[in-house]
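Excluded from the complex is one protein chain; the other protein chains are retained at their positions.
Coming up: chain A.
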Amino acid sequence: MDNLQELLHGFTIAVTVPHLVLMAVGVLLGILVGVLPGLGAPNGVSLLLPLTFGMQPVSAIILLSSMYWGALFGGSVTSILFNIPGEPSSVATTFDGYPMARDGRPTTALATAFGSAAFGALIGVILITFLASWVAQVALAFGPPEYFAVYFLAFASFVGMGGAAPIKTVVALAIGFAIAAIGIDTVSGSVRLTMGVDELVKGVSFVVAVMGLFGIGELLVAVEEEFHARAVSSKIDWREVFRAVGRLPRHSVALLRSAAIGCWMGITPGGPTAASFMSYGIARRFSRRGRYFGTGEVEGIISPETADHAAGTSALLPMLSLGIPGSATAAVMMGGLMIWGLNPGPMLFVDQKDFVWGLIASMYVGNIVAVALVLLTVPVFAALMRIPFVVIAPLIVIICVVGAYSVSNSYLDVVMMLGFGIVGYLFKKLFYPLAPLVLAIVIGDKAEDAFRQSMLLSKGSLGIFFANKLVTCLIVGGIALLLLPLALQLARLLRKPAPSANETTVQEKVII
């Protein structure tokens, strides 16, 4: 138990008054940037980075990582209250968080989200503590084919899930892939799909797409339907915060499963976004109340939140031990490490013990500080739901416009965001699912890069996806998840044969 001893030493570094103050400041700033859409954790951390140049590296990383925790929590707030995800990884939280909040239970939704997020982070940090060296080895086994297989698994677990008509899911996915392809292509280096707009060479930012699709799209639907247009009369009850957190252990299966998915995706490194989508998809499949998902189910909040934070936390490990950032924020922090004179890589754990274990200890303490602070803010945020729609609606428009503009100070982004708003509205009216579209925008280009890198390696042979045990397991798992709903449907149909049903099944199989 060498690690345990190191950890205790780390606690003596992390639990000092100046460091606790830094944590509290970091978390509060983080919540702020997390709640303000468009700012987000990567931007917040890079704004704060120059301030840390004069600090001790361990103090600097404690400040920045605390900000990261705060932002991860804050990002869920706007997802739940206004259907505007501040971070790519909190998109999946909107699916059930927002309906629950609209249903007059914003306090429950927020407290559940924060509670399960803290659980996920805790599991992630325990994993880092005890399995650091093993985890680093696992990550090294991932070449392009394995990366592709992980993304494939994420798509499969989400897409095969059903819900919307399969053909509509495929259409949404295809549009998402096309949007992800805009800009410079990594593998060929050429410019794609910019349609003569020079600025589009940068690609379409996720934030721009999501603010439009979710924020503006939802607003347009709400304006049309009178039901949404009244304020939610939510009672603000402090006790509900604790009751909601207290109810979490009843969903221990969902919590553990989601934490496992999150850790796995954080290490491999599929990242928190893929983790949250995958966790939601799998929960929907395996939960007993799966068919109620999307209407404000507790497990629909627990699953993505737990996985998101477990992945976000364990993503710091590949950064420290290998020098590959598992998320955008980790990338900024890695830049910071270089400037502080530390080289991320396998030797960090040997050369800079104080730094590494101080950081790991601060993850425990920082997350406790963060969850305490966010739970205190729940009633304040929940009270926002009582503000009448006529006041909130213009505010949402302002938030979305400012958020889109601040991505890269570009008016084009604002115009595109509004365009995505109309797309989002049309999708809702025509019952097309938004989730596959967003998933394809976020990890579509990564999946494509990994696939084409694999093809370069194998000179065009698909055999590379079955070349070793790891990649074969991942691919087979993905195919199984994809075919599972079809198999179940087929089994149901065989039991109750209907003349036209067989035909549909065959047709669906072709589509997927």
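Note that in this section a residue touches a chain if its C-beta (ideal position, glycine included) is under 8 Å from a C-beta of that chain, and two chains touch if they have at least 3 such contacts; residues count from 1.
Simple rule for what comes next: contacts and distances are computed from a predicted model.
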Protein name as given in UniProt for the chain not displayed, "Tripartite-type tricarboxylate transporter receptor subunit TctC", "DNA-binding response OmpR family regulator", "Alpha/beta hydrolase" or "Transketolase": "Tripartite-type tricarboxylate transporter receptor subunit TctC"
Option from A:70, A:344, A:379 or A:403 whose C-beta touches the chain left out: A:344
Residue among A:69, A:98, A:142 or A:214 touching the omitted chain: A:142
Absent-chain contact - pick from A:322, A:392, A:416 or A:440: A:322
Residue in contact with the excluded chain [from A:332, A:382, A:423 or A:438]: A:332
Touching residue (missing chain; options A:15, A:457 or A:483): A:457
For chain A, residues in touch with the removed chain: 42, 45-46, 49-50, 53, 139-144, 183-191, 198-199, 201-203, 322-325, 328, 331-336, 338-339, 341, 343-348, 351, 408-409, 449, 453, 456-457, 459
